[in-house]
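Got a structure here, written out as structure tokens. Questions coming.
In this view, the complex is presented without one of its protein chains, the others remaining in place.
In order of appearance the chains are A and B, and numbering begins at 1 in each one.
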Amino acid sequence: MTKTISKKELASWLDGLMKDRNLIAPALADQQTVFKPVASVDEIAFDFKNTALSPKEWFFPTTEPLFTIYQKDGVTELQPIDIEKESVVFGIRPCDAAGMKLLDKVFLAPPADAMYAERREKTTLIGLACSEAAPQCFCTSMGSSPGNAGDVDIMLAEVGEGYTVEAVTEKGNALISNLKLSDSNESAPEVKCPAELQVKDVSKAMQTRFEDDYWSRVADRCVHCNICAYVCPNCHCFDIRDYPTSEKTERIRCWDSCQSPGFTRAAGGHTPRPTKASRLRQRFYHKLLYFPERFGDYQCTGCGRCVALCPVNIDIREIITDIQKPGVKSGTKA
Amino acid sequence: MDENIINQIREKAKELLSSGTVECVIGYEAGTDGMTSRPAFIYEASDVERLVFDNTCTHNLATYLINKKTNKVAVVVKPCDARGINVLLSERQIEREKVYVIGIVCQGVVPVSWSGSGKDLQMRCKLCNQHAPVIYDFLIGEPAVEPVPTVSPWTSVAEMESKSSAEKTDYWNKQFSKCIRCYACRQVCMGCYCKECFVELLDPEWVGIKIDTSENSMWNMIRAFHLSGRCIGCGECARVCPVDIPLGLLNMKLAKEVAEHFEYRAGLSAEVRAPLATFNKEENLGIGE
Partner (left out) sequence: MSVDYQPKIIGFLCNWCSYAGADMAGTSRITYPSNIRIIRVPCSGRVDPLFIAKCFKEGADGVFIAGCHPGDCHYVEGNYYARRRFVLMGSLLEYLGIEKERYQVEWVSASEGKKFTQLVSAFTDKVAGLGPRAEGQ
């Protein structure tokens, strides 16, 4: 037995949520579907495979002030940033929700990142199961699935003229407590990803192939932009800089990427990862070896954004497959 | 796919690699979506079967020459990319003796995104009046009489120019606010080869690290300016932009100004200097009148 809600009721529920919360939902912006704050349910895009950019920026913004320092009459005052309002992120896909779980491991491990923790605390995730997989999707290979409810507070899945509703956490339960749901025997059809990858030996294979020429061959093609890191729901590297003016100093945190040449440059100019190959290799070692060693999960949830948006088709699925075969060269279809 | 072109590319690549003339052949191979192509680096004669050529070969491979300067390499180029090679040669960024140019008489490429490509040609291909490469060591295909495009290449630029200042500000702010500063536009550009880009300088810090409309505008404005008179219009920057900023519209504006003021088009010859690297004493360009 499942609980369902009609499309009309869902709309009025979301409308109600908006009264005292920010509602962040997939919406059309210049022909791209992205997560953004919406002022009305009409703005929400329900018909999308996945958003162009991941929802991570609502927890880990592209740019955010961490605090402001004021100095007046010899007194220095540090003013933290307040996040007052509760938020709801509606329409998050299971792969992106799984990405949030991975970000939690990094940002909430003690000492927790205050800004991230507060945003996370004050936000409820409403998941939306995929009704169709995109060609780049491979979440089922990375431990999630198009209908996985494990990483959200409330899970919705489209059935007929409505959605099945499942409250997963206490937070989710609180939000739907006043909602009238009907009983139904319907359940959402199962969605399959276009490809299944063998991933179980990846970490083991990575351990033996650090010096392999394979990385240089893939890096030949790589143009070393930051697209893969910036569209990834799990990449979390950042840069911090202070911006002083005559009245105050702001400390700013911004996204950064291991693919940019300046990323590892130390004072004095030394760069531990000077070559393109070493930077490209870092990306995949971090995702497929270092992160699992430290946190137990691959740092990839199979959303496929990097696959689809890479200007030169550096495809993590291909790399996962290649690296488990001994002696494979880049680009060989073995 | 034109089997004839592909066979000629493969044969030539095989010959160049097995004779040791070049260390590597930079061409195209099939991508993982089974629909579009991607850049390929072939080091061994036994791998030449990977090489392909079709109307999804939109990448400008001249970009890669900057990182392959030590040994001689061969590169497969379309006519637009060939003009890129001329730009790099005229700016002394590559040596002619170290590049073997496999030029292809091109019938145009289609808009390409992973796992999907358009049927109709890209706009720049529809307006193209140069289907044969301007520089090559080996030519594939027969140059034909060039068509005369009936539409002005500056149509979209003129449309933007006709807007009011407020409309323009509004339009560009909306576009630049989307920028996530991934610098993919710079990285794929054959003209952006500076070891240290102005955007990454710390002292003075011309562009702050904040990813906001104001800093993003500064980045996009100067990126375009640095390419004025050098951009060959390959359209790579706009293609790779993950947030679909119409960067071509900026580059085209400067190309138009360069064409009108200096009667110059980038990359037609390796022997001439880019318009901003030279001058003409007699011109007055409307300054100080």
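Basically, contacts are C-beta pairs under 8 Å (C-beta built on N, C-alpha and C of every residue); 3 or more make two chains touch, one makes a residue touch a chain.
These numbers come from a predicted model, not from an experiment.
**Q** I'd like the shown chains that the missing chain touches, ordered by label.
**A** In the entire complex, chains touched by the missing one are B.
**Q** Just one of B:Thr58, B:Gln187 or B:Ser228 touches the chain that is missing; which is it?
**A** Answering carefully, the residue with contact to the hidden chain is B:Ser228.
**Q** Take the complete complex as the reference. Which residues in chain B touch the chain that isn't displayed?
**A** Interface with the chain not displayed, on the chain B side: 160-161, 165-173, 198, 206, 213-215, 217-218, 221-222, 224-225, 228-229, 250, 253-254, 257-258, 261-262, 275-276, 279-281, 283-288.
The rule is simple: only the chains that are shown with their structure count from here on.
**Q** For chain B, which residues are in contact with chain A within the complex?
**A** Touching chain A: residues 29-33, 36, 38-41, 47, 50, 59, 63-64, 67, 113-115, 174, 178, 180-184, 186-188, 200, 208-212, 236, 239-240, 242-244 of chain B.
**Q** What does chain A use to touch chain B in their complex?
**A** 29-32, 52-53, 62-63, 134-136, 217, 220-221, 223-227, 229-231, 239, 241, 243, 252, 254-255, 257, 260, 262, 276, 307-313, 315, 317-318, 329-333
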